[in-house]
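One chain of protein is taken out of this complex; the other chains stay put.
For clarity, chains are labelled A and B in written order, and residue numbers in each chain start from 1.
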Amino acid sequence: MEWGKKAGEILARVRAARPLVHHITNLVVTNVTANTTLAVGASPVMAHAPEEVREMVRLARCLVLNIGTLTPALVDSMIAAGQEANRAGVPVVLDPVGAGATALRTSSAARILSEVRVDVLRGNASEVAIVGGYGATVKGVEAADRPENPAEVTRRMAERLGMVVAATGPVDYVSDGRRTLEVRNGHPLLTAVTGTGCMATAVIGAFRAVEEDGVLAAAAALAYFGYAAELAAARAEGPGSFQVHLLDALYLLQPEELARGARLEEVVA
Amino acid sequence: MEWGKKAGEILARVRAARPLVHHITNLVVTNVTANTTLAVGASPVMAHAPEEVREMVRLARCLVLNIGTLTPALVDSMIAAGQEANRAGVPVVLDPVGAGATALRTSSAARILSEVRVDVLRGNASEVAIVGGYGATVKGVEAADRPENPAEVTRRMAERLGMVVAATGPVDYVSDGRRTLEVRNGHPLLTAVTGTGCMATAVIGAFRAVEEDGVLAAAAALAYFGYAAELAAARAEGPGSFQVHLLDALYLLQPEELARGARLEEVVA
Partner (left out) sequence: MEWGKKAGEILARVRAARPLVHHITNLVVTNVTANTTLAVGASPVMAHAPEEVREMVRLARCLVLNIGTLTPALVDSMIAAGQEANRAGVPVVLDPVGAGATALRTSSAARILSEVRVDVLRGNASEVAIVGGYGATVKGVEAADRPENPAEVTRRMAERLGMVVAATGPVDYVSDGRRTLEVRNGHPLLTAVTGTGCMATAVIGAFRAVEEDGVLAAAAALAYFGYAAELAAARAEGPGSFQVHLLDALYLLQPEELARGARLEEVVA
């Protein structure tokens, strides 16, 4: 209840402030992440040219980087924007889409993390494990390795990476290495539409733009996104109508409803 | 009434001629501007490679340039296409997305305008003011500076630029420096969906393809687009369903309905 209320308050602040969120993202989701950002109540700008990303990010209150359909040149732009964001005190959210699938994806995620101070990393469990070095180095280590303890896995990766890690799946876990929150909102239809992970990351960007506490911002964003998905799924017939209702639900969802609908709580170790 | 009837006649001509409209546009709106062009009744082609833009634009009856998510290389393609369009007598419509936000956007818009003869410039009030040199040079000049006289501001910029200027907002103003039309169609939900300005520009491209009078073509296009938005908004629950209904409304709207629904009139100075 307390956490849900906080989530609602952040949503209200997004809508009051309408923060500009700068996205450098992939070709599949440019339209839908811009529309998601608008539906939340923030203001999106998409810009990737190396000639303008530094200037643009200084106008923004959050930078969202997404490496789907990346090229090395695009990663260069992401790093230029990310470093300028670091200098300007603009928080950076990274979505390592496809990390682990190819060497380019894995190494680009690693390169961004080594050259840019990332505030929040949002990926599915396997992407996060690759980026967090968990898949590679902790193999064989027992307890945390077990699927029954994903909260602890997420906490350890956040601790190792020194940032907020949001690992999404049927249950989402968000940790900064100390506190860990879990989010039980969401719906299976999210897996039938492309780019819903990227949309979740975009929502995190909008929430992080107005909330300094990255664990709270990311977990609240995921509760909001997941709860909107539940509302949308109740009215959808398939993935086409789900996507339409999802944008409507994100737009229509009010802070007090979110406070009631968020299934968000702290994980006690 | 007279103006609405003219708007309806242009729409009818678009549907009879199905003109090919060549778009070089941004990554956010490629899909939705192509679908908008189809819904109006014209035929879109998206092509940006420098190797083919000259050949493609010669097949088209209008060229639409849009600088959102630009890169310098893409601007080179726009200029190559625009100059070929000028040689071939194909009208050129420019949407200076984000002019004023970064130096790259502002200088790219200026570069296109200095190297290509643009027929219609469509932007929001601030983009148009930047491109028209109004923001920079006319500051302090009284009458035209006042928000209560945006029609006169638009007229002066059109006069200075020597082209049709369409400045869109709650009320749209279209002028060539002599005649000025205002359009009072539209709906606030247009601001909750990304790329609706780009869609409006795409509709102007389709109308300009079949109508030589650029002021009439642009104003009629904006009345049609705005009226379709009103019809869509009446059935929408939020931005997701609005976007769906908007494409339907553009497709279904008939010339005689447009003649009745268009709120389009000449501004008498």
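For the reader, a short list of remarks on this structure follows.
The working rule: a contact is a pair of C-beta atoms (placed from the backbone, for glycine too) under 8 Å apart; a residue touches a chain by one contact, two chains touch by 3 or more.
Please read all numbers here as calculations on a predicted model, not as lab measurements.
The chain not shown here is touched by just one of A:Val21, A:Val57, A:Leu70 or A:Ala233, and that residue is A:Leu70. Contacts to the hidden chain, counted on subunit B, fall at residues 27, 30-31, 34-35, 38-39, 44-49, 51-52, 55-56, 59, 243-252.
Residues 26-29, 31-32, 68-72, 98, 101-105, 192-195, 236-241, 243-244 are the ones on subunit A that touch the missing chain.
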